[in-house]
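Left out: one protein chain. Kept in place: all the others.
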């Protein structure tokens, strides 16, 4: 089963990434590595605002992380043309908008990690860091950036 | 116009990076990638202390980010010898010293992003993450790290 069939079987549809509002881009490829910009959590195409530990639960944070992972699929598709040519998800970094008491950033990040493994299998297994930040752009509850490896062109 | 002429036309002069105070260096090259250390915002050669959302405005934060980008140019020059041999600004990460209310980290980061595009044109377009941190070394208002790609040696 190729990746797009897998996505269909999982009921996952990604859309085209929005055009960045500033002097940056969604991704840059260097050699076989593709560096993806930090993507903010969205719900119904709007920024998913909130803070873990204060109104946003761990389960909701994991859903937000999963939603970001779907958006990241869209960016990866744009970056490498064919998701079947992805060699590996290399590194995921998860910034979680957190109170000073909330310490389940790893469980929030799981929402994205698990989606990537569902879609890509062992190629989806990645190195990872997760930590709690004071605040995120536009008040988003989670931001995730990614490094992936693509097949040599 | 080469990069140094461009810098002159923009009125931008960078100085030599200070020697790191500890067991680390300003940059490490691996293959064509150069990883630059997090650089702290400075004003008149001193750490630019402050917090966004509490005394430092978004416009000031963007100026601080721009000042860091100039310092990063100095480090890039030292790293690759000739800024004209830079292939691409790959990834910029902007850590913004933020109150829990301040959510314009992306506008702060624009100060650095825009400078890089002014200087390098399309090669200056980069992937990017920006987030708010609880505090930074020496109380700096902004810290920025960079990954760039240089021409093969």
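Here the chain labels run A and B in written order, and each chain numbers its own residues starting at 1.
The rule is simple: contacts are C-beta pairs under 8 Å (C-beta built on N, C-alpha and C of every residue); 3 or more make two chains touch, one makes a residue touch a chain.
Because the structure is a prediction, the values reported are computed rather than measured.
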{"item": "Hidden partner chain, touching residue among A:27, A:48 or A:102", "value": "A:102"}
{"item": "Residues in subunit A touching the chain absent from view", "value": "31-33, 53, 87-92, 98-106, 109-110, 113-114, 116-117, 124-134, 147, 149"}
{"item": "Positions on subunit B contacted by the hidden chain, ascending", "value": "21-28, 30-31, 33, 35-38, 51, 93, 95, 100, 133-139, 143, 145"}
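In the analysis below, only the chains that are shown with their structure count from here on.
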{"item": "Length of the line joining the C-alpha centres of subunit A and subunit B, rounded to whole Å", "value": "24"}
